[in-house]
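Sharing a structure below in structure tokens format, with a few things to ask.
Every protein chain of the complex appears in place save one, which is left out.
As written, the chain order gives the labels A and B, with residue 1 at the start of each chain.
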Amino acid sequence: MSSRFDARSRSVLGLADDALIASHRLSEWVARAPQLEEDIALANVALDLLGQARLLLAHAGQMQVPALNEDQLAYERPIEEFRNAVMLERPNGDFAATMARMLLFSAYQYQLYSALSGCADPELAAIAGKAVKEVEYHRDHAAGWVVRLGDGTEESHQRMQSGLDAEWPGFTRLFVDWIRDDVIAAGQAIFPPWLREPVVHWLEPVLERATLVRPEITQVREPGIREPGRNGAHTDDLIDILAQMREVRAAHPGASW
Amino acid sequence: MSDLWEVFVRPKRGLSHVHVGSLHAADAELALRHARDVYTRRGEGVSIWVVPSVQVTASSPDERDSFFDPAADKVYRHPSFYEVPDELQI
Partner (left out) sequence: MTSFESAIAEGARIEPRDAMPEDYRATLIRQIAQHAHSEIIGMQPEGAWITRAPSLRRKAILLAKVQDEAGHGLYLYAAAETLGVARSELYDALLTGRQKYSSIFNYPTLTWADVGTIGWLVDGAAIVNQVPLCRCSYGPYARGMVRICKEESFHQRQGFESLLALSRGTPGQHAMAQDAVNRWWWPSLMMFGPPDADSPHSARSTAWGIKRFSNDTLRQRFVDMVVPQAEVLGLTLPDPDLRFDAERGSWDFGPVDFTELREVVAGNGPCNAERLAHRRAAEDDGAWVREAARVHAAKHAQRGAA
């Protein structure tokens, strides 16, 4: 699909949109968490992700002529220019599914940001260097819950396994090769398939302690250029997210806030 | 068993941990994470202790006199008790 953004911008937008949409879904938990303490914890994670999204959007915006700011990119960009992974737009499901998604996504983000913190784009490297500490905390928080729920009651075990099973297919798509080769060759992005092995390696003992069955890892063979989400094709869930996110602004065109 | 924990935060290096409040958590690891999110959202600490509330043994206010009054009259424990020549710098 053609885009006004070049390949390098699209790869940064992929990172930014992942964080933005994950933050949106997590913030839906506010005032609904299983315990007051967990409300605060989930809000912290949502805030961290929102902070990452803002830095990344600003960075992508700076690459454009004329430059675009974070809000123009978040609120005014057409949906087909969003590059987030489809797994992040899906509705939350129960607390187990939310923890499964947080575990899988943050384990991926951890490896990704770790690698990016040494990349050839100094600004992106700095953002990744800050973010990696945040997502390490998210990952470990989610891992704690996955173990508690997996190895908790019969009900929680079932819910945790279902949550993992539901999030897993989307997770495997995080490693699809969707970024153009020249951007990776220039050291400005990480080749996604490289991340799979270390991420799964880290996950295995967590799932084992949680007494959960790891779903099959399917090798994705289709060319990544047609990967849904990454190519701008999204589900109705993202339409809903953006409609809600943009509702106030849509009612007051041209206003500043 | 109660899942209440007492939280102590060291505000910065060189200072002692200070009691800041309590929270609920099913286990120690979660209690520590929650303590971080609840009591250090604005960078209030560099180190955290969590202690199960039931593990705290406290002196009783009824025994306050026998516990603390005896210390009050031991003025010789305080440096100002001693008279030394003004020019002495100790």
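Details
The definition used in the following text is that contacts are C-beta pairs under 8 Å (C-beta built on N, C-alpha and C of every residue); 3 or more make two chains touch, one makes a residue touch a chain.
Everything quoted here is computed from the prediction, not taken from an experiment.
Note that of A:Asp71, A:Glu123 or A:Asp165, the residue touching the chain absent from this view is A:Asp71. Only one residue from A:Arg8, A:His59 or A:Arg148 touches the chain missing from this view: A:Arg148.
Residue A:Val248 is the one among A:Ala185, A:Ile217 or A:Val248 that touches the chain missing from this view.
Among A:Leu36, A:Ala185 or A:Ile225, only A:Leu36 touches the chain left out of the display. The set of chain A residues touching the chain not shown comprises 24, 27-28, 30-40, 43-44, 46-47, 50-51, 53-54, 57, 70-71, 74-75, 94-96, 147-149, 151-153, 155-156, 159, 241, 244-245, 247-249, 251-252, 254-257.
Think of the hidden chain as still there; on chain B it touches residues 1-4, 21-27, 30, 38, 41-42, 58, 60-62.
Note that in this section only the chains that are shown with their structure count from here on.
The mean-CA centres of chain A and chain B are about 41 angstrom from one another, to the nearest whole unit. On the side of chain A, the complex with chain B involves touching residues 35-38, 40-41, 44, 141, 144, 148.
Taken together, the chain B residues at the contact with chain A in this complex read 23-27, 29-30, 33-34, 37-38, 41.
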